[in-house]
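For this view, one protein chain was removed and the others were kept in their places.
Per-chain numbering from 1; labels A and B assigned in written order.
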Amino acid sequence: MLEAITSGLAALLTPQAILFMFVGVVYGLVIGILPGLGGVVAMALLLPFTYGFEIAATLALLLGAHIATIWGDSVTSILFSVPGSAKGLALCFDGYPMTKQGQAQRALSASATGALMGGLIGAVFLALCIPLIRPIILALGPSEYLMMALWGLTVIATFSQGSLMKGLIASVLGVLVAFIGMDVVTATPRFTFGSEFLMDGISFPVAMIGLFAVSEMMKLAIKGTPIVDRTLVQETSTVWQGVKDAFSHWWLVVRSSFLGLWIGVLPGVGASVAGLAAYAQAAQTSKTPERFGKGAVEGVIAPDATMGANEGGGLMPTLAFGIPGGESMAILLVAFIGLGVVPGPDMLTKNLDLVFSMVWIIVIANVLVTLIGLGITPWLARLPSLQANLMVPIVLSVCFVGAYATRSRIEDVLVAAVFGVLGYVMDKYHYSRANFVIGMVLAIMIERNLHISLTLYGRDFLLDRPIALAMLVFVVVTAALPFIRNWRRERARAAARPQGGAA
Amino acid sequence: MKAMRRKMVFAGALAPAVMGIPGRGQAQASNYYKDKIVNINVAGGPSGGHTRYARLIQPYLQKHIGAREVRITNMPGGGGLKAANYIWRAKPDGLQIFFGNVSTLILAPLAGSPGATFDSTKLTYLGRATSEPRVLAVGGKSAIQSIQDVQKLKRPFVYPSQGTDEDFYTMAVLADAFGFKVKAVTGYEGNADTALAVIKGDGDGHITGWSESLGPIRSGDKHPILMVTSQKSPDFPYIPVVTEIAPAPKRATARAMANILETHRSYIGPPGMDPQAVAAFRAAVTAALKDPALLEETRKGERPVAPMEGARQQKVIEEITRASASLSPILKAAVKEIQ
Partner (left out) sequence: MSRRAQENLVAAALLALFAGVIWLAQDFGPRARMIPLPLAIFGIVLTVIQILWQNLRSTDELQMDMIAVQAPGAAGKPEGDAEAAGAPAKRVTWRQEAGAFGIVAALLGLIFVVGIVPAVFLFTGGYFRVTRLYSWRASLIYTAVLTAAVYLLFVVALQVQPYHGLLAPLVDHFR
C-alpha cells in the first residue's frame, strides 16, 4: 500500500503530468466561470486530446479541470449572483449578500479554502475507505436517496423568513416547473403542449441563469448604480480573513466534507444536491440560523467543502464497481477505456498506484486551485464595483450566450429571458427565488425515487429499509430544530421579562 | 471568417485525424455531391458519443464523397426524436443527413411514442458506423443463472430501467418470446444506477451495451445470460443468443428485435431521397469506413467501427416492417403497464 502511495505520486512528477495538471486547472477555472457550462463539458471537450499520453498525465488533465470548475462556479455566484452551473447555486444565497456588504474578498477566499479542505478530507477518506466502499454502496438504495432529497427540501424553511406562505408557494412552483417535459417513469409528456422543445424539460442551469443573473441585471439597470457602490460600501474584508474563517469553522468543514463523501457514494445524486444539502446542514445546525441568506460566511464555506469532498466520494462507485458515480465520472470511464484500463474492483488490486495517483491529483489540483484563487481574489473582488452601464450589457450578453451553449438550443435563450422576468417579479413581491430552485432541483429526484421505492418494496417501504427510516427521523428532527429553538428562545425571553422589570 | 473558424475548430478537435489523411486520390463513386455542402445532423450534444463518432468519420466521408464540405450540426433533443423529425421533413436532395442511434427511431413510432412524427420504415438508410451487442445480465449472486431459470420463476422478473429506452422495449419482447412476466421499475438515473440495483439484488437483471457490462461481468458482479443479437459472438461463445434459443413461434419477433438493435449508429436520409444521392452517399460511407487511416485511428482510440452497407440495412428494415405488426402491440402493452 505504501509503495502504491509513493509510486502514485511519482507518476505525477513527470514534466508532462505537471504541465497537464496546470493546463487542466486553468482551463477548468475558465469553464467554471463561464455561465451554463460545468465540469462535464470541460472534461468532454478535453477527451479528444488525451490519446497517446501518459495515463497519470491524462488523468491529471481531466480530473484537474473538473476540480477547478467547482471553485470557478462559486466565483460568479458570489460576485454577481450568476451560478455557473447547478453546483454554484448554493453560493448565491450567502456569497452574493456578502459581496454587497463589501466582503467579497472574504467570501471568495473562504469558499476557496473550504473547497480545499473538503477536497483534502475527501481524498484522505477515499484512500482510507477503499476496503469499505463496496458494503457501503450496497447498503444504500432509492429509499435512502429519497430521504436525502427530502432533507434538501427542509432548507426551504430557512428562506421563508419573509412569509412562510409565499416561500412554500415558490417551492411548489419550482417543483411543477421541474415536471415540465417527458416523465421517464411513466413515459408521459407533462405540460409540454405538444412542443418538441419542452419534451426535454426546462434546463436547470438555464432557469438559474434567468432567475438569478438576468433578473439581477434588470435590477441593476433600474438602480443604475454598481452592485457594490464604493462610495457607500467599502471593501472591508481581506483574503486572510476568509482563510481564517474556514479554519475557525473547522467542525463545519469536517461535517460538510463527510456529507460530500456520502453524497458522492450515492450514484446519481449529483453535485447540485450536494451544495443544497450542505447549505441545509449548515443553516440547521447553526446557533444563529437567522443570519443565513443575509451573508453568513458559514453558508459559503459549507457548500464548497461538500463539493470538494464530493469529488473523492464520486470516485468510489467507479473504483468499486466500474460504475460511474456521475456524469463526469462516466467521461472519466471513457478515458480509462481509451487508456486500456478497465475500471472496477480489479483496479484496487492491479492498478492501486493509479488509484493513488487519482487521490494525489485531487490533493494537488485542490491546492493549485486554492493558490491561484487566493492570488486572484483581490482583483476579482473589484469587479462588482464596476459601473452598472458597463456590467449590465456584458453580463447579460454572456449569460444569454451561456444559456444557449448549455444545450445548443436557441429556445433556451427565450427560457432564460422568461425566467429573468419571472425572477424579477418573484423578487419584487418576495416570493423566494431560492425556494423555487430548491423545489426544481429536488422534484425529479424525489418523484423518481418515491416511485422506485413504491414499486420495489411496496407501500410500507420504510419498514423494510432501516437506514432510510433512520434518515427520515433525522430529517424530521433537523427540520423541526429551528422551530424548537425559536420557541425556546421565546420562552426564555418571556421568562426573563418580568424579572428584568422587577430589577 | 466562417471558413477560418471551421478550420480552427477542426484543427483543434481532430489534429491527429487531419494529419492522417492522404491527398484526394481515389476516384469518386459519382459526382453528385461535387461542390455541395452536406449537413450531418447529429442526434445528440457536442460532448456525446454520437458527435465523437461523427467527427471521427467526417474527414474520411468528405474525402470519399467529394463534397465541398461535410458539416456537422448538433441537434440534441427528445432522445434523437428532434433530429429524426427534422430529417423526416427535410428536402430529399441528400444534403441533410441524420446521424445517431437508429434503434430508438425505429422503436418510438412502433411503441406509439408521443413526439415521433415520422414513419421509420420509410426513411432512407445509408449505412451503419457502429454496432454493439446488447446483453441481458443478472446479478452475480442471483439464483437465476440462465434464461431457463427466468422462465421457471414463480414471480415476475424485476427489471430496473431508466425509462422507455430501447432496452426497456427489448425486455418486453424477450418476456413475450420466452413467456415470462416482467415487472419494470422505471425512474433510475442511468446505467450506473440500474447496474447497482442488479448487483445489490433489488432487481433481477438489466440490459446494457456489452462494453458497459464488461467490467462487472469480469469481476463476477454480473452474470450474462443472453445476447440480443442475430449471431453468436466469437469472443463469448458460451453466452446464448436470442435468435437461436427463442421458442420457434416467436423467433421472427426476436429476430426483428435483434435487427432493430443492430441498426445502432447509422446515417439516414429523408424518405424518397434522390436515388443518385443515395448511391453516392452509401458508397462514400462504405469507402470511408474501410479507409486504412480511419481504421488505424479507431484502433488507437479504442473506438471500434462495425460497418453495414446501406442497401443491406434497407432490406433489414423491410423485414422489421413485416414483423412490426406483431412487435407493435407488445411494445404498446409494456408502455401501458408503467403508466
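Here is the rule we use: a contact is a pair of C-beta atoms (placed from the backbone, for glycine too) under 8 Å apart; a residue touches a chain by one contact, two chains touch by 3 or more.
Please read these numbers as outputs of a predicted model, since none were measured by experiment.
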Handout entry: From A:Ile410, A:Leu463 or A:Val477, residue that would touch the chain that is not displayed
Key = A:Ile410
Practice task
May I ask which residue of A:Phe20, A:Phe125, A:Tyr145 or A:Phe159 touches the chain that does not appear here?
Solution key: A:Phe159
Practice task
Using the touch definition up top, pick the residue from A:Ala4, A:Met43 or A:Val392 that touches the left-out chain.
Solution key: A:Val392
Completion exercise
Note that subunit A touches the absent chain at residues 30-31, 34, 37, 41, 45, 93, 97, 100-101, 157-166, 168-169, 172-173, 175-176, 179, 183, 185-186, 188, 190-191, 214, 218-219, 221-222, 229, 232-233, 289-290, 293-295, 387, 389-390, 392-394, 396-398, 400-402, 404-405, 408, 410, 413-414, 417, 420-421, 424-425, 427, 429-434, 443, 446-447, 450-451, 482-483, 486, 489
Practice task
Extract the touching residues of subunit B with respect to the undisplayed chain.
Solution key: 5, 8-9, 12-13, 46, 73-74, 338-339
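Methods note: only the chains that are shown with their structure count from here on.
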Handout entry: Residues on subunit A engaged by subunit B in the complex (per definition of touch)
Key = 40-41, 44-45, 47-48, 51-52, 137-138, 141-142, 182, 184-189, 196-197, 199-200, 267-268, 317, 321-325, 330-331, 337-338, 340, 342-346, 407-409, 447-449, 451-452, 455-456
Fill in the blank from the handout: Residue set of subunit B touching subunit A in the complex reads 13-14, 16, 45-48, 52, 55, 74, 76-78, 81-82, 85, 113-115, 158, 160, 162-164, 183, 185-193, 195-197, 199-200, 202-203, 211, 214-216, 218-219, 221, 300-303, 335, 338-339
